[in-house]
Structures are given as C-alpha cells and as structure tokens.
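Other chains dropped; remaining ones untouched in position.
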C-alpha cells in the first residue's frame, strides 16, 4: 500500500468524507498559491493536487485552461513549480500530488521527474492524458518508489476497464463524475449512483469524485458514496473573483 | 516492442479515460471498414461522383522548361470538391460515421479547408456540424468561415492559446469528451491519437495510388522525387504512400520555414532543429516545444502549415531516412506562387506552394530524362485575402476600402 493510500485510509477513520482541492501553480502567482494552500490546509482540506501548467490542457475547461495559459505566459517555469512544491510540502503536512499532462514528465525524463517528485515529497500523480497502455514505464517507476500513479475512472468505463485501471493505479481512484471537461456543473442523478457502484465493485482503492463539485450540497451527496470529494475549478473562480482570503471560509462551509 | 498505432517509437493514443470506449468503438469500426472491400468501393464511388477523382496529373511544361532540368508534374488535389485534398479524408470519415450511426461531427480547422470540407460532408450526409477554428485563422480565412456557415455548420472561434490550429484541436477534443456518444471528431490530418494517423493516411492514400499510375502512364517511368508540403502531413502521406515501396523515388516533405529557420518564427519540426520529441494532442511526435515541454507559437504565411506537431508516421519515415525534410520561407512561397500562376495558369494554395518551392530549387539539378511530382494539395482561391495582402495589391485594398464604406453606409 502506498503512503498516500495509508494516509487517506487513516483520515477516513476520522472523517466521513475527505476533501481534495486543486490549484494551478503560478496562477495567478506563487504568492497567491501559497496563501490559498495555507487557507485550505487551515480549513481542513485533506489533500491538494497541484497542477503544473501545460500549454495544451485538453482535459480542462475554460477556467483551468486560462489559468494554465496565464501562468505560462507570465513566465512560470517547471523548475519554479518544483521548487515551490518543495517549499510547500516542507511547510504543510498533508499529502500533495502533482496533476499535469504527460509531456511535462516526458520532456523532463520520466524517471528523473518521478525521482524529483519523490525528493519533494509528492505522494502521487494525476496524468489525464496517460492511459495505462501508454504509461507502463511511468506506472512501474512510480510504484517502485511507493508513489501513487493515480488512475482515472470515467462514467464511460466498463467494469473490466476499471479493473485494469485499478491494477495499474494506486493511492486512490479519481472518478470523473461526468462527461466533459472540468468546470461545468454536474447533476448527481441515478446514473451517477450506478456509476459509483460500478467503481466500488471494481476496486478497493478509495474513490475520489471530481468534476463540478461546488457546494456543501454536492459534498453531502457524495458523503457515504465516495471517499474523497474533489474541489477543482470552484476555488480558482473564487480566488479570481474574491481573492485568496475567500478560500478559507468556502472550504470551511463545505463540511 | 511495436504497439498498435506506433510507427517506430512515434504515435500512440494518449487519450483521456473518458474517450477510451469511444476509441475502442472507432478502432473496431475502422478495422471493419478496412477489411471490407465494399467500403473502399463505396469510398471510390463517392469520390468519383461527388468529388473529381481521379484528380489529374498535369504536366507543367512551362516551368519545366524554365528550370531546364527534370520534367515537373503536378498532382491536382486542388480540383477536388471544396478545393483541396482534405475532401479525401473527410468523405472517408463521413462514410465511417454513417456506419457508426452517429449524427454529429466536429472538426478543427486551420486554413479553413478542412472545416469547409467537413461542413460539406456534414451537409451531404445530413450530420450536425461544429467547426473549431483559431481566432487568428478566422481572420486569415474569413471566406472559408462564410461558406462553412452557409453550409449549415456552426463555426466556433477559439480564443485560447495561440489562437491557431493547435488550440482548435484542443477545443475540439473538449467538445468530444463531452459529446462522444453522438459525435465523431473528424480529425483533419494524419496526427492525433491512433487510429487517426492510420485512418487519415488510408483515405489519403488514394492520392498516391492514382499518382503512381498516372506518372507511369505519362512518363513511362517512376519520378526521381516527389514533393509535398507538410502541415500535419496528410497530403504528403497521401502521395508518399504511392511511392514508399519504390526505393529509388526520393520523397521530400516541405515544412513552413516562415521567416527563416533561425528566426524562431516558423513551423518546421523535422527540417529545422527547434523541435524535440514530445507528447501532446494525443500522440507522440516531434513537437516545437520549449525545454519545459510547453508548445511554442509557430508561424507561417500558410494557416494550414502553422502547427506544432507532425504526423508520427512522418517522424518515423524521417528518422529512418526514407523521407527528406526541407523548409520554404514565406518569401520563397510567394515567389513560387507567382511563377506558377504566370507560367502555368495554376494557383496553388499557400500551403501547397511550399512544395513547389523545393521542387523548383531542385529541378534544375536533375536531368531532362527525369521527372518529379509535386502534390498540389489545394487551390489558392481561399487565400485571396492573404495573397492580396502579401503582394500589397493596391486595387484590392481600394476595393476592400470601398466595400467597407458601402457596408458602413448601409448600417446608418
């Protein structure tokens, strides 16, 4: 079992549902990132995914897309992201994972990237454009360092597919709540219940649910169904509109 | 260790999980179609009755004489319905969509040609159609936007990133991951995740099959070299496939040299030294990217070549030395265009004119007992705004200014 899964399982003994939040490194700036993370941790977030910006974020919706592109166009470099991440993991003691696209790893060197992340004390990776068929080396390298190559389930995934994904994954499973990209609302309906049931039956890993989770109502709905609620676009919007200070109260309001 | 969809170590299918089943289905239908001779029959029938296949191979006697070397032949993809080789791919995918029972198609477009072709196909097959087009390209290729809309398509200008082809592709993917149940993404070039490179290459192979037969008939022997411009690489792959087995035939891909290979403002992946291996838009190839793996802004006078990546099949053929790559600058392109119009009465698309540049450079060094073939991927009519601009044509400017005055007065 990866350290990440252990940490999450431990937390789940205390809380009915965990919260994972998201931010894009360097957007709107590392200073704001730092403040946002502080607010998140202080208000009980259990895990944070730090997105390393990429110029072609195909799986992301307009909000996160814009954050990626602005971060890059303001000159943010991968090295800065890694150094910032090291600083953060040293300061805050919850699990941090990297979310990014495969080219960032590929260009850096997959093993070198994983080693660097390991040194920084990153617990896992979400790489939405890297299916296990293409990511064998990555999966093996991450697992060999006891890090989590987090896999993604989608509503379109069959049970067989989920089982294969789960075998390749570790830490937890990121269950995409619906079709589409990040940032749009999700209707949690009967289809969703069937989907989550399918996810459960395919793996013993904790299940995180993301895409379109915005409110206490959403989190409450997931409570008992999933293990982790993922807040993505919503905090970016909040920071854009009201500044970093608004993040704390928002997180506090979710549980 | 050759996986499906790989060419050497290029290609693959780097797709989000949500599309896994969609691609599985697409692969199944595509394999089925490939193995069903009646599908290709239907395809040929469609292309010969709706478009103008086989497209001719024109002997360019005047430029041949002008350069005094090899005999220059031009494969006339410009005479396809909608004016470019894009029709080949799009009509093929249209037949596949019909088989799959989907009712909506989406596409990215750079030069607008693929968008027009897709909108045309959608009208013909009765599909709903949305076209994503970088805002900069919407500006560069306005007439194409007009026709797409007139054929019933919705054109969405993409304002992200560099506002060109790559961003349109991203946006099309975003649509697809939302609507994959109803929708097929008609990728416009021989790039993207498997099976697209294989599929597009297959449909475009019709160019090379015809061209090989035609040159043998017209010249009684194989050409010394075959030239094609390379954006994503579909027209090049189309014609090259006809000659891949003929080792004596040199294959030359011509990329967008923009303002020069050392200017940083170009779109040369394989001809220059600015590209490096990467993975984006679902596949692995040589990309124009920085050391972090961020894609660079590219530049070309030809919207259809203005792209960061290149067909994984071509990256493989390049690596193996089977296809040679060169680049043509914007300025060289305008010169070749001018010469071709004046000497042959033929107007190549700005994209296609890149192939002409290199052919013209090399023709004089070949013998008069040799022939070369240029793939003219499309016609230049669509580029009137760009070409008139580039030539700074004063009467065109005057015309546009007068028209604008008229429109302004209409409004008041």
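Points worth noting:
Letters are used for the chains, namely A and B, taken in the order the chains are written, and counting of residues starts over at 1 for each.
As a working rule, contacts are C-beta pairs under 8 Å (C-beta built on N, C-alpha and C of every residue); 3 or more make two chains touch, one makes a residue touch a chain.
What you are looking at is a predicted structure, and each value in this text was computed from that prediction instead of being measured.
When all copies in the structure file are included, the protein chains give the formula A x2, B x2.
As a working rule, only the chains that are shown with their structure count from here on.
Chain A and chain B have CA centres that are 37 Å apart. Residues 53-59, 61-62, 65-66, 69, 72, 77-78, 101-104, 106-108, 128-131, 133-134, 151-158, 161, 165, 176, 179-181 of chain A touch chain B in their complex. Residues 3, 12-22, 160-161, 166, 170, 173-174, 177-181, 276-282, 284, 287, 289, 291-295 of chain B are the ones that touch chain A when the two sit in their complex.
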